[in-house]
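For chain A:
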Amino acid sequence: MRAFTITRTIVRMLFRGPATIRYPKEPAQIKERSRGHITMDITTCIFCRLCEKNCISQAITVDKEERTWTIDRMRCIICGECVTACPKDCLRIDPRYHPPVTEFLVETLQGPPVPDPVPERETA
Partner candidate 1 sequence: MINNDECTIWYQRCFVEFLLLFLIFFPLVLACILLGIRGEKLRDIIVTTGALVIGTGTLYLLIATLGSHATYYLTNTQTVHYILFLLEIGITLFILYLCRKYHQRLVALLVCIQMAILIIFGMGSLTSGHATTEGANLFFDEFSIIMALIIGIIGSLICIYSLGYMRSYHLHHPEISDRRPFFFFLLFLFLSAMFGLVFSNNLVWLFFFWEITTVCSFLLIGYAKTKDAIKNGFLALLLNLLGGITFAGALVYITYTAPSPEYLNLSTLTTAGPDLALLALVPAGLISFAGLTKSAQMPFSSWLIGAMVAPTPVSALLHSSTMVKAGVYVIVRFAPVLEGQFIGMLIALVGGITFFLASCIAITQNNAKKLLAYSTIANLGLVVACAGVGSHEAVWAAILLIIFHAVAKSLLFLCTGTVEHQIGSRDIEEMNGLFVTMPKVATMMLIGMAGMFLAPFGMLISKWATLRAFVDASPPLGILLVLFLALGSGVTVFFWTKWMGKLIGYHEEKKNDEESVNRSEWAVLYIITGLVALVAFTFPLISGTILEPYLISAHNATTESLDKLLFYDDLIIILLMLSLIVVMPLSLYFFRHAWKESYRKVPRYVCGREALSPHSFTGSIGVQKEMGLSNYYLEDIFGELRMLRIGDLCTIALIVLIFAALIGMVV
Partner candidate 2 sequence: MGREIVIPFGPQHPVLPEPIHLDLVLEDEMVKEAIPSIGYIHRGLEKLVEKRDFKNYVYIAERICGICSFIHSVSYCQGIENIMEITIPDRAAYLRVIWSEYSRLHSHLLWLGLFADAMGFENLFMTAWRLREHMLNDMEETTGGRVIQGSCKVGGVRCDISNDKLASMSAGLTAIEPELSEMAGVFLEDETIDMRTRGVGVLSKDSAWDLGAVGPVARGSGIALDARMTGYGAYEHLDFSPVVISGGDCYARCRVRVEELFTSLDLIGQAITMMPDGDIEVPVRGNPSGEFFSRTEQPRGEVVHYIRGNGTKNLLRHRVRTPTTANIPGLVQMLAGCELANVPVIVLSIDPCIGCAER
């Protein structure tokens, strides 16, 4: 049993300097795999609603008629289930987190107008 056993650690910390990341002066640490927030490339979306169905916290609503894709940031747990589910790869997880907000944030993206039916038939 000894007293002041932590001395070595203290001395080392004094010499090594702080371990602190000086955020926000320094940028935040972003890992490649970090699940920051969901981004959407609305242009390629086909409004199939697969993301909506697979979302565990009902954060996504897709309106096929209006061609809107809506995400409630205050519900999304960034699990990435929607990303996996999306057939068109239009969803992505961005490793940067979403900044804090003062009001509820429900983002609605308006898809481009219905493309010409002709080319669509061609792909089918």
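Here is how the candidates were picked: all candidates are chains of the complex that A comes from, given by their letters.
Here is the rule we use: a contact is a pair of C-beta atoms (placed from the backbone, for glycine too) under 8 Å apart; a residue touches a chain by one contact, two chains touch by 3 or more; residues count from 1.
None of these values were measured; they are calculated from a predicted model.
Asks: Quick check: counting C-beta contacts as defined, which of 1 or 2 touches chain A in this complex?
Replies: 2
Asks: Along chain A, where are the residues that touch candidate 2 in the complex?
Replies: 1-6, 8-10, 19, 31-35, 54, 56, 77, 79-81, 93, 95
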